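This part shows chain A:
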Amino acid sequence: MNIQIAESPGDLLLSIDGRAGIDESDELASAFRKALESGAPLVRLALSGLSAVDVSFLQLLLSLELSLSRGGRSLALRPLPAGHVLLQVADLLGINVKRLLASKTESA
Partner candidate 1 sequence: MKTLIVEDDFTSRLLLQEILKKYGETHIAVNGKEAVEAVRLALESGEHYRLICLDIMMPEMDGHEALTEIRSLEKAKGLDVTDGARVIMTTAMDDMKNVGKAYYNLCDAYLAKPIQKAKLLEELASLKLLP
Partner candidate 2 sequence: MNFEDNQALFIEEARDRLQTIEGSLVILEKQPADMDLVNEVFRGLHTIKGSGSMFGFQSVADFTHHVESLFDEVRSGHFPVDSRIIDIGLRSVDCISLLLAGGDGGEERLGILSAIEGLEGDGAGERVSRAVRAAEAEEGEPRPRVTAPGSGPERIFRLSFRPQKDLLHRGVRLETLFRELSSLGSCHVTAVTEAVPELGELEPSLLHMSWLITISTREDLEAVRSVFIFVEDYCELAISPVELGAGEEGIMVPKLGEILVDRGFLQDSDVEEIRQEQKPFGAVAIDKGKVSAEHVEAALAEQAMVRTIGSERESRQEAATIRVRKEKLDGLMDLVGELVILQAMMEQEAKKDSAGAFASLSENLGRLSADLRDTSMSMRIVPLQEFFMGFQRLVRDLSAQVGKPLRLEISGGSTELDKNVIELLKDPLVHIIRNSADHGVETPELRSRLGKAPVATISIDARQVGPRVEISIADDGAGLDMGRIRERAVEKGLIGAGETDEERIRSMVFEPGFSTSEKTTDISGRGVGLDVVKRNLERLRGEVSLSSEEGRGAKLTLSIPLTLVIIDGLLVMIGGHNYVIGLNQVQECVDMTASARGAGGRDSMLNLRGMTIPIIALRESLMIDGDYDGLARLVIVNSEGASVGLEVDAVVGRKQVVIKPLSRAVSSIKAVSGATILGDGSVALILDVAEIVRARIGR
């Protein structure tokens, strides 16, 4: 897994590639916390490079979204191709990622 953080005024972009599963969850959690602490009003996630995800990653996403929204900030997910592994796993587990992120999805 590879995480890149790019900060620009007003927003922060996290790009994550590779596997994002339970074994990576600690690393991911600290990256997400950093994003949270940056104070950027908008946190953007580029996840199209993910090759595998599991329930722990989706849980982290939900948690990040919750933390941001409680602080009046928002999370935006960059568009994912149809059938992307994240969407597939979310669908399988009944976690409504689309509902969660659709309104905040920015165009590419």
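Candidate selection criterion: all candidates are chains of the complex that A comes from, given by their letters.
As a working rule, a contact is a pair of C-beta atoms (placed from the backbone, for glycine too) under 8 Å apart; a residue touches a chain by one contact, two chains touch by 3 or more; residues count from 1.
Keep in mind that what you see is a predicted model, and the values were worked out from it rather than measured.
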Selected neighbour of chain A [touch, this complex] from 1 or 2: 2
Residue ranges of chain A in contact with candidate 2 within the complex: 22, 25-26, 28-29, 32-33, 36, 54-56, 59-60, 62-64, 66-67, 70, 89, 92-96
